[in-house]
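Scroll down for the structure; my scribbles are underneath it.
With one protein chain held back, the other chains of the complex are shown just where they sit.
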């Protein structure tokens, strides 16, 4: 097997030439203006070794990947009571579908669809001010990555707020069922800011380290969550991490992962590596086209799929 | 860590005393009459060592677990063209839901819901006689388990046929979309017989060995499927193996698995073990109540979850 | 106002030249081969006067229009208990949708969608032989029209049976909920034959006379159903008579009506006239394109809409 360093470099080179780069999200200018030619990858091994290639140090909007961190934070704050208000099953429909909420009494299917993440944001907000909750999320992600340069892109947050009618609909709909507890605008304020977190592949791979390492931040040795909880978050990323493309991602890549419409994907090879890729062009399911392809090749060449004898 | 032998024995002892045993399927007499007190477990390690406890040698109706073997067989016969007619995404609804077929043009979401497995049966049938196709499935499963005593329970097959109105509806519905190619009765004849396969935990764990071992039957060394295909079947078992309870199973157990309404579950710890459990009482999602609990405990005590650093 | 005779003749002349004639149903040869240039109309007034134009004496396949007569027959046989097994609400979806059955426990929304009419056929069949039930329906329609030349087109019935996979699916699906009581093939045998009734506009307008006249056959003076029941059947034709185009038909035409994919429409102006039109080309909702247009013009020129001061 080639060295991991070489594998990562090869993949980045292959992606630079890939003809079919997907479609960049265009619903807000802050995303639409990103060059579809960008590609970055960062792989952090269990021992902390980091391999990077391409635009691995370029911050991008992590969007829905933030749902992994907010879920972790909320579970820490309120524990498994969280599951009274959010399900754990794949949705079988698009990321912003409202249908399921109507037939299932306002309980979103999982914390990684928009509705579920909005409920999680509502929990984090609680009785606090939105600015405090946003600050808490930011501090948490900075501490996970051990990097205080991570920031929230206010321009993106504002644009989301101005165009996010579906999310406003989802939030009000859940409020009608009593599954939002805080005023809708405040909860959405937290949610839109969380989605506007800007991070590089390198920062993101570092921040995901605790999911590779059984709940322990491998850089600091601090326990972020219990081993069981880390395992369960990974399980949710596997079954629900890519909206209605989660089955396909598991089929092709075979790692727990979470994608965002900014073109980033965080993937976890438990015990092996925390991996972040970024390429802004999306496939029809809203997952980074080249990001998924790069992960598929990485797994083929490393044998890291959790579904292989050597994987996991 | 306790020895695996002891872990398996402990779990069987715990299950013997478990108060909440779920509800035995009662739609046909052949299932309804099974004593809910039964419990069996068989764990076959990568080196072939087998640990059994409880009713591990008692044959039971494997029902939907057969979908794993028929998928493997059909992929071998027609390759990845299979995916033109069957999807790879969790369904987000019950095992026998017909709604999704209406909105998605008769293409079932995955090969592990009934509709998907009926399409797979239609492929296996092809231009053959049903009796030949049934024979082929039986021979395949016998060869996987290296055990010619595995049989099809004709009484169960007949009862399924007489009461299987939903499956007849699913099949005709897909036929209306052109996604069944053979006469409906013939395809269903194959499907109902496949579901009536009777196997013990021991036989089932042996039959699942190739999924643990990267596609190689560990007992014989024969290649059943490519490593990539074995990995992908495992991925489908993870995201779709338990109907609308797949997310929960991944969350709690963290292994690829496939359950049947006869109370059996086949679970795969890649590179570690092929595991079969059986207890006829079902949870509301149709998965064995004690079977899932036993697997959860097994994984906790062995660390075999694919989502843990030590797992996979 | 022009004389009714002249209005009818004018409309037929206008329809002869109409450029947009819709699309002839092509799922079975017996329908597909009909010339889209055909158009017929027959209007029978309360006093029995009949006005005809175009192909008013040409028999065509009445298809779903038969659901009006089978409903009448079944209500006569079992009374309002019929409504325990069939609803009375518009479906909000296509004529052969199966979705609603899943969420509403196998109870079809109304007797004029396929699923509802199949349940009605099941009631008419009861413990009889299919051939007897078919004979009973045929005799009933013949007596309504006072015309023994009305027949069932066996070729059409057979073709429906061979291609009717969706209807077979619907029937089996309802059987799974216990809402069909007779063997599916036998119930469908009745249903497919009923749909294959062949009648001319003239015969159809005569057969519908009892709905114009408060339940009394105006030709014979015999009571077919009570006034209340005639009124209620008219109400169902208004709200549910054209599948998911019923609202549009009420909006444009304003008469109780029932269409069939053979291109016929029966419309009732209570106290004024029983009207049958036929033109085989269908609009996207499955209603005769020119038939609906002809009725719209007839109502405009006669003021017969039930929603006008002079109407009803």
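Chains here go by letter, A, B and C, matching the order in which they are written, and residues are numbered from 1 within each.
Everything that follows uses one rule, which is that contacts are C-beta pairs under 8 Å (C-beta built on N, C-alpha and C of every residue); 3 or more make two chains touch, one makes a residue touch a chain.
Not measured: the values here are computed from a predicted model.
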item: Omitted chain's touching partners, listed by label; value: A, C
item: Identified contact with the non-displayed chain, of C:108, C:164, C:189 or C:254; value: C:254
item: Hidden-chain contact residue, picked from the options C:29, C:92, C:178 or C:284; value: C:92
item: For chain C, residues in touch with the removed chain; value: 46, 87-93, 100, 109-110, 212-214, 227-228, 230-232, 234-236, 238-240, 244-248, 250-252, 254, 256, 270-271, 300, 305-312
item: Positions on chain A contacted by the hidden chain, ascending; value: 97-99, 101-103, 165-166, 168-173, 175-176, 184
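Following the convention adopted for this analysis, only the chains that are shown with their structure count from here on.
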item: Chain centre separation in whole Å, for chain C relative to chain B (CA means); value: 48
item: Rounded Å distance between chain A and chain B, as computed from the means of their C-alpha atoms; value: 31
item: Junction residues of chain C - those touching two or more other chains; value: 103
